[in-house]
Each structure stands twice: as C-alpha cells, then as structure tokens.
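Just below is one structure, and these are the notes that go with it.
One protein chain is absent from this view; the other protein chains keep their places.
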Amino acid sequence: MADTTQAGAPAEAEGGADGHHPTQQEYIRIAVVLAILTALEVSTYYFEFGRAALPLLIVLMAIKFVMVAGFFMHLRFDTKLFGRFLYTGLAWAVVLYTLTLLVFVVDANQ
Amino acid sequence: MSVATHETSMGLDHRKLAMWIFLASEFLFFGAFVSAYLLYLDTTNRGPGVEIFDIPFTSVSSFVLLMSSLTMVLAHNSHVRGDMRGMRLWILATAGQGMVFLGGQVYEFTVFFREGLDLTQSPFASSFFFLTGFHGAHVFIGVLILLGLYSLSLTGKVKVGQDVKTEMVGLYWHFVDIIWVIIFTVVYLIPELRVGG
Amino acid sequence: MTVRDATPGRRPTTGRRARRTALAAALALVLAACSGEQNALDPAGPYAQAPHDLIIWVFGIAVVVFVLVQGLILFTTWRFRRREGDDAIPAQTHGNTKLEVLWTVIPALILAAISVPTVQLIFEQMDEPEAEYLTVEVIGHRWWFEYYYPDYDIYTANEMAIPVGVPVRLEMTATDLARAADLGVIHSFWIPRLAGKQDLVPGHTTYLNLQADEPGRYLGQCAEYCGLSHANMRARVVALDAGDFEAWVADQTTPADVPAEGTLEARGRELFGDLGARQACASCHAVWEGDGPRGPGQGPDLTNLFSREEFAGAIHDLTPDMLRAWLANPNELKPMQYDVNGIGMPNLNLTDEELDALVAYLMTLD
Partner (left out) sequence: MAMTTTPTTGAPTPRFRPSSREGILSWIGTTDHKRIGIMYFWTVLVFFAFGGTQSGLIRAQLAQAEQSLITAEIYNQMFTMHGITMVFLVVMPFAAAFFNYLLPLMIGARDVAFPRLNAFSYWFYLFGGVFLYSSFLLGGAPNGSWVGYAPLSANAVSNMAFYAVGLQILGVSSLASAINFITTILNMRAPGMTFMRMPIMVWMTLVTSFLLLFAVPIIAVALFMLQFDAVFGAQFFQPASGGDPLLYQHLFWLFGHPEVYIMILPAMGVVSEVMPVFSRKPLFGYAAMAFAGAAIGFIGFGVWAHHMFTSAIGPVPRAAFSVATMFIAVPTGIKIFNWVFTMWGGKIRFTTAMLFSVGFVSMFTIGGLSGVMHAVVPHNAQQHDTYFVVAHFHYVLFGGALFGFISGVYYWFPKVTGKLMDEKLGKLHFWTWLLGFNLTFGPMHLSGLLGQPRRTAVLPEELGGTVELYNLLSSLGFVVLFGSALVFLYNLIRSLRRGEVSGDDPWDARTLEWMTATPPKPHNFDEIPTITARDEFWHRKYAEDEQHVPVPVPAGASVDTDEHAGHGEHIHMPDASVWPFIHTMGVLPLGYGLVYANWWLIGAGVVWMVAGFFGWIIEPLAEGDDDEPATALAAH
C-alpha cells in the first residue's frame, strides 16, 4: 500500500514516462520474443531435458508473465502502485495456496 | 466533468485503478483452481489422466491467445494515436483470435469427452474442466467486451481521446492471457514431463 | 452379562437435578469441576487430564487478563466521567510510545509462554501410546458408530468396551454403506472424560488415543454436524476391569445360539432372514452363528445386541418395548432419511405377529 503518498501530489503517479510507450514495432518485437519463448517451452515436450525441464519451464513462464504484464499491460510505464497490486495478489495467492497444499503433505495423522 | 474523472488524490484514473484492484483478486480465484488441480493430479478414479492432453494442439491455441495480446496492445496503440480505423481492426483481430482459442477449447473438451473424460469422471477431471472452463469463461466475457467496444466505437460512444476505455479492456484481456501462460505451463507442460514425451 | 454388571444403574435420573440448583460462579465451577458423564471438566484418564491441566493454567491467565482489563475499564470510566457542569476540555494527549510498547510486548510474552507447552502437548497427544495398547477401528455412519477389534475379531456398535488402565488407540474413518466407501460424511468421536474429539473423515484415517483409569460408563456424542440426526448419534465407552473385559471378549466371540425349532424365537429368526417381498433384516444386519456372514452391513451387527444397554445411536434404552416400537416404526424413535437417500433403517410395515416373533428372537442375542 502506498501509505506514504501525499494526497493531491500525484508526482509518482504520472511517472513522467507517458511519452515512452513502445511503438508498434517494439510491440511486435516483444511478441516475437514471446513466441520464441513459447516454442522453447513446447520443446520440453519433444526433447528430453531431464531434471532441467521443471526449472526451465518455471523460469520461462515467469519471463513471459513479466513481459506481458510489463509491456502489454504497461506496468513498466505506469504508476508503481498498479504493479504492486498485481504482484501482491500473485504473491498472496502463491503463499496461501502453497501453505494449504503443504498441510495436505505434512500430514502424519491422515 | 463527470465524477469519474474528477481530480483525484493520486492522479490516477478511477477505472484503471479499480481494474487493477480487481485483477489482484483474480489471482486468489484462479489460484484455488490451480491448487485443486495440483492436489487431484493423480486422483483419476481409474479414468483418463494427464496423458490425455494433446500438447501440440494446445500449444497452437496457446500461441493464438498469446498473439491476441499483441493485437490488443496494437489496438490500444492505434487508439492513442487517434487511428480509430486501426483500433477497430485490431480489436476485431483480437476478438477473432479469442474465438479461435475458444473454438479450440470446445474441440478439446469434445475429444476428451469422447475419450471418457467428463466433469463427473473424477476429481482430476472436475478440477481440470473447472480450471480451464473458468478461464474459458473469462475469455468468452472478454470477447463479448471486445465486440461491445467495437460496436460502441462505431456508434461514437468510444471516441478519440477516450483510449482509457480500450486500455481497460486491454488490461483485462492481457490478464486473461497471463493466466493462460501459467495454466499452460502448470496444467499441461509440467505434468506432461512425468508422462514422458 | 458382565458389561451390564460392571456399570450398574448409571442412567441419568432426576436425582441429579437437585445438584444444579446452586448457580455456582464460573470460576468455582471450572476449578471444582462438577460431575456428569459427559463433562470435559472432569477428566477420567491421562489423555483428557493433560489438556485439562494445560487449559486450567491458560484459563488462569485469561482470568488475570480479564480482571485487569475489565478493572481498568471500570476504573477509567468511573474516574474520568464528566461531572455535572464541568465543560472544560481535557488535555489532548495523543499517545505514549512507552506504554504502547509495553502492551505490545507483555501480551506477546504471555502468548509465547502459552504456546510452548501447547505445542509440546500436541505432539504427545497424537503420538502412538508408549505402552502396549489396544486398537479399535471406528467407522462413523449416519447416524451410529461401528467398532471393530482387530485383535479379537469383534464387531459391535455404539457401545465400546475397553479395559481399564490400558491405552486404546482408535483408528477411525467414515462411510455410510459399510465398507462401500460411498456417501460417507464427516463425524467426530468424542468422549469428553476420556479424550478430546477427533473427526472421522471419509477417505482419511484419523487416530485418537484414550484411556480410562476407572471402570465406568463414559458418555459422548458425535461432535461434527452430520445431517438430520446428528443430535441422535451418541457414543458410549464402557471401561471394564481386566477380568470383566476378558469375559466380555469371550462373550462377544461366541456365536449366537440358534433357537429351538417351533418356538416363537425360531419364527423370529426365520423372519429375520426372509420377509417375503420386503427387505429382510439380514440384508442389512448380520447375526453370526459360527459360520456365515460376520460384521455389520448397512446396519449394526446384532450378534450380541443385548450385551448393550442402549441402541439406535445409543439414544434409547434397550428394552423389549422400545425395541418393538423401533421395529414398528424406526423413524418415530429417530429421524432418518431412508426414503430420501437410503440412509437409516426403513419401516418394514411389520405385523403384530411378526413384531412379537422378531423381538423374541432379538432378545436371545446377548
């Protein structure tokens, strides 16, 4: 929460970065990167990556996530507050549900 | 000047702020489905399990959805530049890709159904259909909104300078896309590693 | 019967009502736990005693906090009440960091002090008993408890006999149509004087330790809401001296007698196995005669029915009259849902003649 933000002082909010929204070409370049990453992901289905596969998939997923959120959703150019909402929600969900699944696993009395 | 755009304490647009707040809560929604799915991964009740997935097929529809994010952002970009024709075009392209994705999902579900995987088969089946189905419902709503945006831009309810509206729709659309980024990995690819392919 | 002999006349009576006339204060009551067979404040075995000792201690702390806070409230409101005509405005204090730190740290310390023994006891209570113990398998049905003693191959229902002074470990789960792993709902087994409760969850096996230090009849009740007749799902533990327990085991492992040909009882036995177009008793209840089926079906095993004092989820005294009323219309004595989802015992529209015969037969089962 941006509890320190002064009311009526939208300094941070404007971010001053409005003019730097990517251009069409840049968007397309980002999409190409995303496509390549996806191809890499799918390749784990065709090729044997052994124990590297799981971490690789997770890292690729995270990169794609951050790229779409950062560029297409403009998180990189908008106020930090929006990103904080998004990642707070994500983190909260991950923490709560990981704990929940842990309770099913750490279960000596079931 | 409407209330909605009255000068605000943080200098943010109400609607964008509200959309982000809403999206934050959606993680808790989808997270619960994902947890149920992970919990029930092996609870197939003697029915089909993850081996039933058709990864090449799903990869294609995932790719389509991913690319719809590109057209969506291009639509917004056009709107910002005041190019309403371009904006409408990209919106239609986005909605079209959304529909392709949905079509793929309907096809996938029918195939699974024929192979003996339906909602009532097992906890695994229920949680698979719930997770992907609720995501599909989000895409469907997104398509409706896109078409709404398209028609409103024709009637002049959405004009040049009102690109926040396109941006809002875009936020929702991209969000549905990043949820699929997670689902594609967690639901399809990672479990498939164990099947060995 | 040994069981009944061991627990003479422990039915609740109006005599006890006299005792409750005194409205004892909360503190006094909790400390000087009053009696009652289902009273959590009157532990009768180590697995109930340890949590009780812990909570008494925590309760003491709670009382201190209570007295402090309420005293402070009373004092403050009294001391700083506005008096008639006093319109002056008091000094505008905004806070006091030292004080605030104080009432952050002190409660935190108190709670840390509580949590240490709590955590220790959690593990102690759930571990397998160290001494040799008896295992009883418990299955919760809507709305009765089934028990199985793997060491002796004994099936019984609602009343569980245990030897005094020996730890008992319950292995529990829940289903409805016995062992069909279907339709079960969650129940909870709870005999307050012997141990806390533990849920019986379909699809899981849960464990509960208990032990009785004195012979007696300990009452309990299903403690997890399980639908229509949740209130009528009671449990009893009968703790027996070693000798009595052996006798009980011997009795339970003896097959039921087959009544002599031509008697009313024999007629009852015949009906039990065949009611014509109506569902036979034997399709849901087993009576073990040395060979043939053993153990409960949809309903309790009746081989030793009359070794128990109560029936139908231990809500009614087991007397011939009650039994007759039960067979005539089970729903009257205990609401069940046989017509809706097949849970419980159906009304089989028995004639008077059939009722006489069946009751006579069932009375031979002890």
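When the chains are written out, they are named A, B and C in that same order, and each has its own residue count from 1.
Here, a residue touches a chain if its C-beta (ideal position, glycine included) is under 8 Å from a C-beta of that chain, and two chains touch if they have at least 3 such contacts.
These numbers were taken from a predicted model, which means no experiment stands behind them.
Judged over the whole assembly, touch between the missing chain and the shown ones holds for A, B, C. Which of C:Gly165, C:Pro202, C:Gly295 or C:Pro346 touches the hidden chain is settled by the complete complex: it is C:Pro202.
The residue touching the chain not shown here, chosen from B:Ser68, B:Thr94 or B:Ser126, is B:Ser126. Among C:Thr104, C:Gln279, C:Thr319 or C:Asn349, the one in contact with the hidden chain is C:Thr104.
Where chain B meets the omitted chain, the residues involved are 1-18, 21-22, 24-26, 28-29, 32-33, 36, 39-40, 43-45, 80, 119-123, 125-127, 130, 134, 144, 148, 151-152, 155, 157, 161-165. Interface residues of chain C facing the missing partner chain: 11-12, 16-17, 19-21, 23, 26, 29-30, 34-41, 48, 50-52, 54-55, 58-59, 62, 65-66, 69-70, 72-73, 76-77, 80-82, 86, 88-96, 99-100, 103-104, 107-108, 111, 114-115, 118-119, 121-123, 125-126, 175, 181-186, 188, 190, 192, 195-199, 201-204, 206, 219, 221-232, 234, 315, 335, 337, 340-341. Although one chain is not displayed, chain A still touches it through residues 2-8, 18, 81, 89, 92, 96, 99-100, 102-104, 106-110.
In the analysis below, only the chains that are shown with their structure count from here on.
Separating the centre of chain A from that of chain C, both taken as means of CA atoms, is a distance of 52 Å. Our note on geometry: chain A versus chain B, Cα centroid distance of 15 Å, whole angstroms.
In chain B, no residue reaches two or more other chains under the touch definition. Looking at chain C, no residue sits in touch with two or more other chains. Per the touch definition, chain A reaches chain B in the complex via residues 2, 5, 7-8, 10, 13-14, 21, 23-24, 27-28, 30-31, 34-35, 38, 41-42, 44-46, 53-54, 57-58, 60-61, 64-65, 68-69, 71-74, 78-79, 81-82, 85-86, 88-90, 92-94, 96-97, 100-101, 104. Interface residues of chain B, counted against chain A in their complex, comprise 8-12, 16-17, 20-21, 23-28, 30-32, 34-35, 38-39, 55-56, 59, 62-63, 66-67, 69-70, 72-74, 77, 80, 167, 170-171, 174-175, 177-178, 181-182, 184-186, 189-190, 192-193, 197.
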